[in-house]
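Sharing a structure here in structure tokens format.
Omission of a single protein chain aside, the complex is shown with its protein chains in their original locations.
We call the chains A, B and C, going by the order they appear; numbering starts again at 1 in every chain.
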Amino acid sequence: MPKIITAQEAANLVKQGDKILIGGFLAVGAPESIIDALVQKGTKDLKLVVIASDYEDKGMGKLVVNKQVKAVQVSHLGTNKEIQRQMYADEIKVELIPQGSLLERVRAAGSGLGGVLTPVGIGTLAAEGKQVINVDGKDFLLEKALHGDVALIHAHKADKQGNLIYRKTARNSNPVMATAGKIVIAEVDEIVEIGQLDPERVVTPSIFVNYLVKK
Amino acid sequence: MPKIITAQEAANLVKQGDKILIGGFLAVGAPESIIDALVQKGTKDLKLVVIASDYEDKGMGKLVVNKQVKAVQVSHLGTNKEIQRQMYADEIKVELIPQGSLLERVRAAGSGLGGVLTPVGIGTLAAEGKQVINVDGKDFLLEKALHGDVALIHAHKADKQGNLIYRKTARNSNPVMATAGKIVIAEVDEIVEIGQLDPERVVTPSIFVNYLVKK
Amino acid sequence: MIDREDKKYKRQIIGWRVAQEMRDGDYVNLGIGIPTMAANYIPEGVNVVFHSENGVMGVGPAPSEENQDADLINAGGGFITDVPGTCYFDSCLSFGIIRGGHLAMTVLGGLQVDAKGNLANWMIPGKMVPGMGGAMDLVVGAKKVVVTMEHTDKKGNPKILKECNLPLTAMGVVTMIVTDMAVIDVTPDGIILHEVAEGYTVEEVVKATEAELIIPGKVGVFSLPQ
Partner (left out) sequence: MIDREDKKYKRQIIGWRVAQEMRDGDYVNLGIGIPTMAANYIPEGVNVVFHSENGVMGVGPAPSEENQDADLINAGGGFITDVPGTCYFDSCLSFGIIRGGHLAMTVLGGLQVDAKGNLANWMIPGKMVPGMGGAMDLVVGAKKVVVTMEHTDKKGNPKILKECNLPLTAMGVVTMIVTDMAVIDVTPDGIILHEVAEGYTVEEVVKATEAELIIPGKVGVFSLPQ
């Protein structure tokens, strides 16, 4: 059973230099209360894995603005001018990864695979430094598993066992990020008793969830 | 929108020699009415992909008993003596694949990947003929994408657009098989109007489904 | 009278022409910008289901301000609505759908396209790089890849080239180009001028195109309905 903690306690579980998988897309479905607590605490040298870098005042963008981020693996930066500024000023290391490949890399980590072979990125800058493997006459990029020390996600409701359901497009990357953190902390809108969630509607089974934060 | 057809019409879509992905596990969640129609029709030389070979009188086992099956890619045969007999009599070609690897191979096909790297099977007979790829010092087997000509699956309910929900452990391999057939036919207990399914409970989005058969 | 230089008109005619490519039952992903325009022109009787890569299929029109739902956006970050039959899924499955070849069509903007169907649409060296987002996956995965753009850049230079010189989004993936001047089919044999926009001649299109265009015996004309 996951421990129910505060956003501050969640922030305390993140160590300097940790690699953090953060759920959400353009700050929809982002674990805002935990991010706020991390900004408050000021933990430095974070390495983030996110599908997009959100906005300066929303989602993971707040950690960038507060200069807590050392490196990001991400597919899209277009909505956050500050991360672009830091990237060009060499204050932050950015690895751009096609969104589907980034998601598969996290899924591979969470599901015990060493990596996947994708046709995406062949012949582009996204192939740089990556092994090309030919399968039956077709070239694929080897995209390696991408693990996190901590995963910070948002869900709509949890039961006290840690089963999670999501709401509309706030689901996005949260389920996959939840599979690949050594520690997984889910911020939720509501915590209900065990047995209160429709077992057919659960998207993230409780086995993935270590801590719950009530938003 | 998927076409609503009979089990017999579904069987007519399967051609001699086709590779068929069949959902279900130990015949729970198997598309029984379509299998029965295929037995009736007697289409030969089928190549099947299933996680288990079910029973002589249930699930895909009926196709084996009726000698319609030329080859099977499968993880478990223990509940079907006839397939074991045919295997030893060289009447059927069996490729045994660890269950998780078989599922990943089908998923890879359905999601446009060339394959995945798994640690499962290293140092065993399951590694025979497979490429070993070392990633950061650890050996993995390359398990290639496994496509089907047709996928025959079972779901609990469909809406007329083809969105599917499942029931309890009858879900099993059906969602992944649904992603990887050139033609996907879903047998369902019930067909409801569009808008009647909870959008958060849909497991297989309609894009995967070409035909519906009311059981 | 058509104003060929009118930005709004250009977006409309491109959007309208792309919409004519959609078939009943198609699942389609529209990129932001010009591609979004296509949704306004779906022919009557054609039912298209729109997919957005952030995890939704069955995308309705933008809501009025009071009906916005903070948890319901598209991949461009804009508010959307659901429709009967909408369903939600996680990003990983969404990109499985994309990469796995399940979308009938993806429509994107382009910086450059070349005669081999190569596409460059994600970065200009020396300028701010927004990242490729899902674009590389979309163009590799969708059955039909339609690039929409103005035929030439602001200075009148061709964007349909013999060979792209900007960093590629993907190799050999584009199947059709729709611009304010022309519809061009991209085939293994070369790029074929399929239609010319009302108000342009074949010669004007050829001149505005660096890549060698194959001109069939009959070239159609398309125009924005009034």
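By definition in this document, a residue touches a chain if its C-beta (ideal position, glycine included) is under 8 Å from a C-beta of that chain, and two chains touch if they have at least 3 such contacts.
Quantities reported herein were computed from a predicted structural model and do not represent experimental measurements.
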Where the missing chain makes contact, among the chains that are shown: A, B
Per the touch definition above, residue among B:Ser33, B:Asn172 or B:Asn210 touching the missing chain: B:Asn172
Residue among A:Gly17, A:Gly42 or A:Pro199 touching the omitted chain: A:Pro199
Sole residue of B:Ile92, B:Ala186 or B:Val203 that reaches the chain not shown, by the stated touch rule: B:Val203
Residue ranges of subunit A at the interface with the undisplayed chain: 1, 107, 109-113, 159, 161, 163, 179-180, 194-195, 197, 199-200, 202, 205-208
Subunit B residues touching the omitted chain (full complex): 25-26, 28-29, 51-52, 74-79, 84, 87-88, 96, 98-101, 103-104, 106-107, 118-126, 166-176, 203
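Note that in this section only the chains that are shown with their structure count from here on.
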Chain-level touch network, classified as line, ring, star, complete or other: complete
Chain centre separation in whole Å, for subunit B relative to subunit A (CA means): 32
Between subunit C and subunit A, distance of the C-alpha-averaged centres to the nearest whole Å: 30
Distance between the centres, which are taken as Cα means, of subunit C and subunit B, whole angstrom: 35
Shared interface positions of subunit B, touching two or more other chains: 112-113, 200
Numbers and ranges of subunit C residues touching at least 2 other chains: 82, 88-89, 95-96, 98-99, 140-141
